[in-house]
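The complex appears here minus one protein chain, its other protein chains still in place.
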Amino acid sequence: MVIDSLAGIGRFGVFSWSVATRVVTPYWEIDETARHTWEVASRCAMPVVAVVFPFGMVMALQGLSIFDLFGAQRLLSSLVSVAVFRELSPVLASTLVAAQGGSAFAAELGAMRISEELDATEIMAIDSLRTHVVPRFMAAVIAAPALNVIGCLAGITGGYVTAVWVKGQPSATYWDNLWELTHPADIYGGTFKALVFGVLIGLIACYQGYHATGGAAGVGKAVNDTVVISITTFIIVNYFLTSAMFGAITN
Amino acid sequence: MVTALARIGDFGLFCVRVGRSTFRHRPPIARSIEEAYHIGFRSLPILLVISAFVGTNLALQGYNAFVPLGGQRLVGMFIALAGVRELAPIMVASMVAAKAGTEMASQIAVMRIQEQIDALEVMAIDPHWYLVVPRFVGICLVLPALTMISIFTLVLASYLVSVYQLGLNGPEFIQLASATTRPVDLWYCVLKAFAFGIVICLVSCYYGFTTRPGPSGVGRATNAAVVVSAVVCSLLNYVMSEILFG
Partner (left out) sequence: MTVREPPDPIIRMVDLHKRFGELVVLDGVTFGIPRGLTTVLLGPSGTGKSVLIKHIVGLLEPDSGEVWVDDVRVDTASVRQQYAVRKRFGMMFQNGALFDNLTAGENVEFPLRYHTSHNAAKRRKIAEEKLALVELPEVYDRPTSALSGGQRKRVSLARAIVLEPDVVLFDEPNSGLDPLTSSTVDALISRMKDQLGITFVVITHDIVQALAIGDWIGMLSGGELVEYGPREDFLKSESDVVRGFLARNHTV
């Protein structure tokens, strides 16, 4: 059990290293990368909006019940912006990249592994990591931060809808206090988090798909493991990133 | 657009069939308990990890947000409102969708492409009754329990961070958190968990039943199941919050 999981971590390390060396050396499959990036980004964009938007609304809903106590309703938008920029948007956007993009990568690569397409590629003396894995990995790395920006906009808008339309707060107050507690730097920080999560998702998804075994059921398992493992991993990493990046601002 | 509407209609039909199967025959009790055990037991470890780390982050966020007001002490209250009422149920739903939902989708999809579902039909056994009803009952049994466990873990983790990392007053944290959480809030969480469980189970099983052939079909079905359940659950979450807490 322990030895198995150690061996698994070792294999994952070797896999990550092989991917990394191919990312930094030519040649690059630019067209493939662009195609995968576009596919992930376009297929995740709506779900990201559909998930982050209601979270912004919920944040405003609960935030109001706290700020009502202080009579500090004007600070509502700053609570929403702190939460959305630093936490909600990067984490939720990445969750969806894992659920949509990562699982699609695992499914595609897994199906190619099972139908021996990857073996066929290797036999033609073509590096399957370079042609099939690196473009997908890069797509996750590019799409996650990009989707984070969309998520930020959606979350802030969601908060606005609850605060102004549902709860009748003045619209000007919402926009004026947006940057009370946050800086544009927070958006960059959140985007950097999303980038890190994108790297994790790309590696985990491609690893699971590339090493799938056991027929159609094996592909299902690879997809399943991808979603679960990548979400768990980046929630843990998230805590350390938050402590390091934002914990320092106030302490 | 037309295909999307057709898909929704098809899904509605599927739900009606499952509903009919649930009440027409006696539910398979032993298999439902087995499913509940599987769903609960397999989702539990990752749920504990995620609840703990979401709790820690929530404490950090609450602290940062209230510093300018001089209200750092209110972190306990923030945890109760944001963590217990909102995040715990939806977080449990996301994890169960990611773990148990994807498993349902891929298992049923594999059964579909290997003609095992056709085999059930030929044997005159209703596949909705045999495959969906136990999962449905199982997830309804186990989700409220998972939600309570998640709430406990989340509060515990945020307590530890508040007291040991942020240096807040422990007893005050507990007092504020418990004063803000009414017993009825916990019932609302259970209600939300039920609703999410029903959505996840129906969506995942539906995508499994309607998979395309081949390994890539199984992958795609699993993929669609988790995304659609996540989106539907978070929309539902806002609607329910507005009704229950708004």
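Things worth noting here:
Every chain is named by a letter (A and B) in the order it is written, and numbering of its residues begins at 1.
In this text, a residue touches a chain if its C-beta (ideal position, glycine included) is under 8 Å from a C-beta of that chain, and two chains touch if they have at least 3 such contacts.
Bear in mind that the values here come from a model prediction, so they are computed numbers and not experimental data.
In the full assembly, the chain not pictured is in contact with B, by the touch criterion defined above. In the complete assembly, the contact with the undisplayed chain comes from B:125, out of B:6, B:125 or B:239.
Mapped onto chain B, the interface with the missing chain covers residues 110-111, 114-116, 118-119, 121-126.
In the analysis below, only the chains that are shown with their structure count from here on.
Each chain gets one centre point, the mean of its Cα atoms, and the points for chain A and chain B are 20 Å apart. Within the complex, the chain A residues that touch chain B are 47, 50-51, 54-55, 57-59, 61-62, 65-66, 70, 72, 75, 78-79, 82-83, 86-87, 95-96, 99-100, 103-104, 106-108, 110-111, 114-115, 166, 180-181, 215-224, 227-228, 231-232, 235-236, 238-239, 242-243, 246-247, 249-250.
The touching residues of chain B, counted against chain A in their complex, run 46, 49-50, 53-54, 56-57, 60-61, 63-65, 67-69, 71, 74, 77-78, 81-82, 85-86, 94-95, 98-99, 102-103, 105-107, 109-110, 113-114, 165, 214-220, 222-223, 226-227, 230-231, 234-235, 237-238, 241-242, 245-246.
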